[in-house]
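So the structure is just underneath, and the comments pick up after that.
A protein chain is absent from this complex, but the other protein chains hold their places.
Going by the order they are written in, the chains are A and B; count residues from 1 in each one.
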Amino acid sequence: MTEASLIGKSMVRSDTVAKAAGQALYTADLKLPRMLVGKVLRSPHPHARILNIDTSRAERLRGVKAVITGRDGHGVKWGVFPYTQDHDMVPTDKVRYIGEEVAAVAAVDEETALEALSLIDVEYEPLPAVFTIEEALKEGAPLVHDQYKNNINVHVHIEVGDTQKAFKEADIVLEDTFEAAGEMYGMLEPYAVVAHYTPDGYLDIWMPNAGPHVRAKALSNLLKMPLNKIRVHHINSGGAFGGRSEISPGDFVTSLLAIKSGRPVKLVYTREETSIATRQVHDIVARIKTGARKDGTIIAKEFKVYYNGGAYSSTGPIATSIPFYVYEETYRLPNLVYDGYRILTNRPIRGMYRCHGRAFLAGNAMHMDKIAEELGMDPMDIRLKNGIRAGETTATGSKIISCGLQDAIKAAARKSGWKKKRGKLPPYRGIGMGCLAIMCGFPMGFRSGSSAYIRVNEDGDATIVSGVVDNGQGNESMMVQIAAHILGIPMDSVNLVCSDTEVTTHDPGAYSQAAAFVTGNAVRLAAEDARDKILTAAAQYMKVDKTRLALKDKMVYLKDDPEKAIKLTRAVRYAMSKGQHIQGYGTYIPKISFDREWVKNPYGQMAGTFSYGTSIAELEVDPETGIVRLLRMVVAHDCGNPINPMAVEGQLEGSVAMGGTATILEEHVWDGGLQLNSDFLEYKMPLSVDMPDIDTILVRSMDPEGPFGAKEGGLTISMSAYKAIANAFYDATGVWLKEFPYTPDRVLKALQAKEKGRR
Amino acid sequence: MKLPEFEYFNPRDVPSTLELLALHGEQAVLLGGGTDLLVRMKQGLLKPGVVISLRGVEDLRGIRKQKDGTLMIGALTRITDLLESSVIRRKYPGLAQAAGAVSAPPLQNMGTVGGNLTQETRCLYYNQSAMWRRSKPTCFKAGGATCNAVKGGSHCFATYQGDLAPMLIALSARVVLSKKGGSRAIPLEDLYTGKGKIPVRKDPDELLEGIILPPPDKNTVCRYEKLRLRQALDYPLVGVAVCLTLSEDKTRCVSGRLVLTAVGSGPVLVDDDGLMQDAEVSDDWIQSLAEAAYKAAKPVPNVLTPPAYRKRMARVLTRRALNRALKD
Partner (left out) sequence: MNRIPITLLVNGEPYSLAVPPNKTLLEVLRDDLELMGTREGCGVGACGACTVLIDGVPARSCLTLAVDVQGLSITTIEGLAEGDELHPVQEAFVERHAIQCGYCSSGMILTAKALLDKKKRPTKDEIKRAISGNICRCTGYAKIEDAIATAAKKLATPSK
């Protein structure tokens, strides 16, 4: 018998049989006795003062059980940070975007609820509105919130080294502006909430979310209820991609309706509501100045990046910073000035997104290729040269403890035929490269850690209790696999109880790439603790030294004499008979700087570790129509050590769609504050027939801290795919296209501009 | 999303359908595959008092060769049926091509020929929810007096985006319209008003029974070119259908038709100024037809991608359609 090993094996995910059978429940599937239907009245104005709301006619309608407005709340404003508390979940003073919550009803059925909405009379005084970054920053522009002068919501300023001096010493200096329209999260599951309030003061609530504990805390603040009376329950989530990390007004509204009516209430958003009234993605304008030496070393960077944040702060300070950090975690940047501005406008609220920052990141990638071209360097070599390595420290002070960037670059290049293709493909065909890092966990102060319990039952099966959240990535299954591996039992012998705030332990949630590294470590430690207790009991029972024992196939055996073994159940029962129940506990908090703050002190250790990735895109441009066709993507990602390789591949492939194909297709289109494509027909999420061939490569850097060497699995590809496409487009056409997405009209305009320039 | 309330009928044959239409005409809608109609009803764009479902009207289904050599395609024939029909594939490959370009297979399974031909014009400012439309003045198409897409527009500019109509018009198809007491067959192009607000010209009590295709000609070549952002599901940004009847030696175009879609409020039969009558096939000839298409295309900003781009694409796609048709 050899040591059991499930790690590194492509195992069937623990959650997918129920999903395949159609038996997995999502929020909208829940039914409770006497449940009411909730509906929300939304603002038709992008910016207006609310003069009066009269709900009396709606209240009188038969079948209506509760009507709420902002006056039913406690006047508490939500904000992720103390200095961003500006979001009245149902405002009473003014509305700030089309689609904002104004009132809500709960009624016996959908028809009645909709009719009741039409009976609510709201008097508005429309106010002048601002929609774009430019409009919002204009002198004398209307203010979205009085407290944010010039509509500047967040300003992140980071300075390292002596940038002015470095630019003077640079042999090449480039300066360009890059722009990108915002995208749609497009999780397939429309947002939904079910809430039930009982007379003893408990609120039970279900909604797709990426962090039940932070949800509960937000609700506790807003509803002025003790934290342990808010029970956010586990439910399957039909995708998140960063859009379900924060409390949503829907949670608040449904809770108020449930409290007021005394009955369970279900609120299911339409697709349009999901699109406009949950979260959207920032539009970005990025001015980038780069200085490099003749040998290709980047020595200076100056960034001015503007993010259109919509009407409220949301995760503003984080969103304004992340594109910068993932970049500084990738390359050595000795001298830099970063100014990130999040600008408020009368558009829906923008949040963090899986592929956040495409104008900024692709812009930097284009600069790197431009420099390589001027110096006659291979774009691959300039990346190898400037790429950060293990043991180094990033510009703002994060130590890199493992780094597979060099390997990822080389592996992707080899697989894609880079040397044979770059600069050598026929006209209008091109290949390009982009690299990126990602932090495994955001600094979240005391919330940065995770803990877990594991109990081993008398039948040898185990139950994990963890705060882990799964929005589809496979996080739940990953925890089961880790525990099963350590306990030497099959995955289907492990039950997972998770993301239920009154039952499960704390966890940072699934929106900061922390699940493998942080939660995985907590579960690993809990399983090791349980294993230790099993081995202790078995050692007593077998009268051997504990260090000689190991677990496999539900047996405890002697490593040096595998024939000598007892059943796991025997060991567990023996322990129980001694009053020593097998319960393991593990807790893990990454080694991060606690005095780091997104705005006030953006220096210090950002995360415990970082993942690395490289995307290589090969594409074809139709010079007559401007249509770009993505032919192939080769993506290599260093996830430390893949716990479930096929699950990691799935993350990479999904990233190719969301970060890659999306670069050609995806953008929200607007008429002022009105979104013209909130649906799945006119918003262009990639279809099967739009996808390129994909080659995935898993790079193993064996992180010294990660569980079994593992780190986050896949996000670097989401955020580097568009870099690769921008550079491949140049290789195909000789045009640096600085505006995203690469829709055919933009492409054609750019090709024509080049033609004109040539004549 | 809820459908509004309505009275429902499901006739089993054409006569009883016509009877129902005679009775309910003005307030009735005909339900085929539902892929266009039910969406509009869900969005509150249409609140018919009566829905007559054609699903059970078997005589409206099917593709039949007629004695005179023409082909009759029943209105309830699904797009998938066109694709799977060997007659269509062999004798009218252009139509198979256009059918294959409609949306995506699951919707081809539902959508019908009649429904596709009578599909409504579309506009980014109109095909929205009731909630959305509260933020804008009521537009012409919704019964108001403004156009929200074309600033200062004096009428509705909603865009016709059907894929089948351009090819069927290029094939000189006729459409059979029946009502209680009589039937008429008119050239398909005459079914369309070219007006955004009411794109289809048909009496309220009339039923589109089917289309009649003239007998295939072995010297006829056809091609449909469709531009869209995604390779499935999407309506065309521009579509070009071309059918050419060539001389035996293929050096001359004896007659032909060039039809555009998605660049106006109806399918646009390009006025080629006699260019396709007994003309020598040449690059210059192709270029002049492409120019004619460019002139005929009148896109407005109510579909994704700017009108100037789409107008240019009418030229590019026409050139492609002609070149590819001639190569086949």
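We take it that a residue touches a chain if its C-beta (ideal position, glycine included) is under 8 Å from a C-beta of that chain, and two chains touch if they have at least 3 such contacts.
Keep in mind the model is a prediction, meaning the values are calculated, not measured.
Listed residues A:80, A:144 or A:657: the one in touch with the omitted chain is A:657. Considering B:23, B:46, B:87 or B:107, the position touching the chain not shown turns out to be B:107 (whole complex). Listed residues A:13, A:215 or A:455: the one in touch with the omitted chain is A:13. Checked against the full complex, the one of A:112, A:314 or A:473 touching the unshown chain is A:473.
In the full complex, chain B touches the hidden chain at residues 1-8, 10, 31, 33-35, 38-39, 42-43, 51, 53, 55, 80, 103-107, 109-110, 231-233.
Taking the complete complex into account, residues 10, 12-13, 15-17, 19-26, 28-29, 31, 186-190, 236-239, 241, 270-271, 471-474, 646-647, 649-650, 653-658, 661, 679-681, 685-689, 691, 694 of chain A touch the chain not shown.
The criterion applied here is as follows: only the chains that are shown with their structure count from here on.
Put simply, the C-alpha centre of chain A and that of chain B have 43 angstrom between them.
Chain B makes touch with chain A in their complex at residues 1-2, 104, 124-125, 129, 131-132, 134-136, 148, 227, 229-235, 304-306, 309, 312-313, 316-317, 320.
The touching residues of chain A, when paired with chain B in their complex, are 42, 44-46, 98-99, 110-111, 114, 270, 272, 624-627, 665, 669, 671, 673-674, 676-678, 681-682, 684, 686-690, 743-745, 748.
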